[in-house]
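The other protein chains are all here in position, but one chain of the complex has been omitted.
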Amino acid sequence: MFWQQLVNGLTVGSTYSLIALGYTLIFGVLGIINMAHGQIFIFGSLVGLVLMTSMQMPLGVALVASIVISAILGLILEYTALRPLRKKNVPHLASLISTIGFAILVEEAMHKIFGADSRAFPQSFGDKTFDLGVIQIRSVDLIILAIALILMFVLHFWIQKTKMGKAIRATAENTDTANILGINTNMVIIVTVMLASALGGVAGILIGMAYSALIPTMGMTLGFKGLAVLILGGVGSIPGAMVCGVLLGVIEVFTVAYGDSSYRDAVAFGLIIVILLLKPEGLFGRKA
Amino acid sequence: MDILNPYNLQVFTFILLNSILAISIYITLSTGQLSLGHAGFMSIGAFTASILSKQADVPLFIAIIIGGLAAGIVALLIGAPTLKLHGLYLAIATLGFGEVIRVILLNMKITNGALGLTGLQSIGNYLYDFEKAIGLKAQSLGISVIQMKSLTTFVFMVLLFAVVLFLTLRLNRSRLGRAFEAIKADETAARAMGLQVAYYKMLAFIIGSVLAGICGGLYAHITTTITPDDFNYHKVVEILSYAVIGGSEVVWGPLFGALVLTALPEVLRGLAEYKMLMYGLIMVGVMAFRPHGLIGADTFQKLFLRRKGKAGNEAKEGM
Partner (left out) sequence: MKGFSLLKSLATISLGAVLMVGCSSGNSAAPAANGGSTPAQTPAAEGAGGEVTAQIGVVGFLSGSGAAYGEAQKAGLELALGELNEANKGKLKMELKFEDSGGEKEGAINAVNKLINQDNVVAIIGPTLSGEMFAAGPVANEAEVPIFGISNTSEGINDIGEYVFRNSLPESIAIPTAMKAAVEKKGIKKVALIYASNDDFSVNGYKVMKATAEKMGLEITGEATFSNGDVDFSAQLTKLKQTNPDALLVSALYKEGSMVVKKARELGITATILGGNGFNNPKVFEIAGPAADGLIVATPFSPEKQDDKVQAFVKAFEAKYNKKPDQFAAQAYDSLYIMSQSLLGAGKAEREELRNQLAQLKDFTGVSGKLSFDEKRNPIGDAVVVVAKDGKFVPFE
């Protein structure tokens, strides 16, 4: 059972990592926690799912739709909840509150548009199971793990090596200075927010495949997990998000397997509290 | 409109309860700390008070006060390490604290898990027994027993609210209040001036938590039934909205928020469906256009300059 549970933990964990990447990217550049991230990408992937189930579109179209819709929502978030706050001298917690508000708006919109029910994901190639003796692994689990890793490396490379990546890093370092140096920081921020949301769009579809269903309220529950991973890994750290996402997934699954399943929901936040007390900069964070 | 109608009295009772809740988040915010754990403290107060009053036969109001103190003690324990954290981190840590408390309550035997506690004493019944004992009967006032009970609850809440508000206003004008204000304005400067920043932040956090705990006890004995899920993230959002819409610069801000956000869904019952949507819009809108809330310190001063002494109206003016 141990190995099978480890596989379960790795699958759950890699979805957490994918979600946490979005949080990390936005925090890295803007220095804020985007509380609406979960709701945004679930909205996007629900659109994708509906295209698949009611219009018989292929998975590829659903994925693109999910990415595009999530990115658009990210753009709306930037214009309504983030940009207005940058222009004024506002309390530093304002962005936290406005993104919480945006999250509620998106969640309510989902309830109105898609209903509160869970929606089943159509059977797909991802259901194929490989039996490896002690463990069974589904191809979707492997896909998620692979995509999570690929995205992390691409992201890392892109931020370190490309021109846009440099602009993002400059903006993250100091927005005003970057502006003076001729970087269109508004543009950089828009790209970052849309990219983070689009990444969420990918994650949402993969999560739908892994769990065979999507529910509007997943935005909040999974969003909280991503948030936990962000803090655990150290805000703004991409490797931190990857490693700690998987770690959280494995710890949660082992809590269920060898402990008490009813405490599962306390694991993520329990860990946050512990880490904030012992090592506030997170496992992979730099000291501020 | 008929004020003695138990329906109206009930709505006012909830408004008053939420107003005290708003004061509790205001006090924590007055040192610039955003706590998302108020629902957690409320649940500690609610369950402590309910278990004491139901299973240990502790007199109702003593149970509620003990509930508040229990919340305060927990605040002391988690406050000591968490208050070192800054802004965002504190918000996330307290949010996490609330969730952890909820899971623990769901798993405890004495709280009856997800089923929660039912059949709790209601404040109205409890007080009416006293009134009967001193010979004050509904019949002699010419109103029905139910009206009498609702009215008693309402009057009790008015008195309690008045006391809490009075103390808060006193606090604001005291040395303590000025220390809070200084810390909120600039923590480093406050420390440089020799203020014990950590001590004052802790104090504000504990006072807010005790008040939230008392509100929990009151909530339990007004609704007569509680479950751990009554104090989930939605409750956090609700409490936060009070402070956001009104602003947290002066106590009238959160009070205005509690009043509007509790009364509006009742006045426009058809809109109850859009309650959460409304909270969302308020949070985004207010932050974008008036990040310090609709009612700021300047609103208050302007108002007082123009029409002296007409307190009680500032809420409407703030619109």
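Chains: A and B, in written order; residue numbering restarts at 1 for each.
Methods note: contacts are C-beta pairs under 8 Å (C-beta built on N, C-alpha and C of every residue); 3 or more make two chains touch, one makes a residue touch a chain.
In this text, all values refer to a predicted model and were calculated from it rather than measured experimentally.
Only one residue from B:Ile62, B:Ala80, B:Ile110 or B:Ile146 touches the chain missing from this view: B:Ile146. Of the options A:Val61, A:Ile147, A:Val256 or A:Leu277, the residue whose C-beta touches the omitted chain is A:Val256. Looking at chain B, the residues touching the absent chain are 1-8, 10-12, 14-16, 19, 106-107, 113-116, 118-119, 122, 136, 141-144, 146-147, 149, 151-152, 154-155, 158-159, 161-162, 165, 223-225, 227-230, 256, 259-260, 263, 265-267, 269, 272-276, 311-316. Taking the complete complex into account, residues 1, 4-5, 8-9, 11-12, 111, 115-120, 123, 127, 136, 207, 210-215, 217-218, 220-222, 252-253, 256-257, 261-262, 264-265 of chain A touch the chain not shown.
As a working rule, only the chains that are shown with their structure count from here on.
Inter-chain spacing, taken between the CA centroids of chain A and chain B, is 33 Å. Across the complex, chain A meets chain B through its residues 32-33, 80-81, 84-85, 88, 90-98, 100-105, 107-108, 220, 224, 227-228, 231, 260, 262-263, 265-266, 268-270, 272-273, 276-277, 280.
Residues of chain B that touch chain A in their complex: 32, 34, 78, 81-82, 84-85, 87-89, 91-93, 95-97, 99-100, 103-104, 106-107, 233, 237, 240, 244, 274, 276-277, 279-285, 287-289, 291-292.
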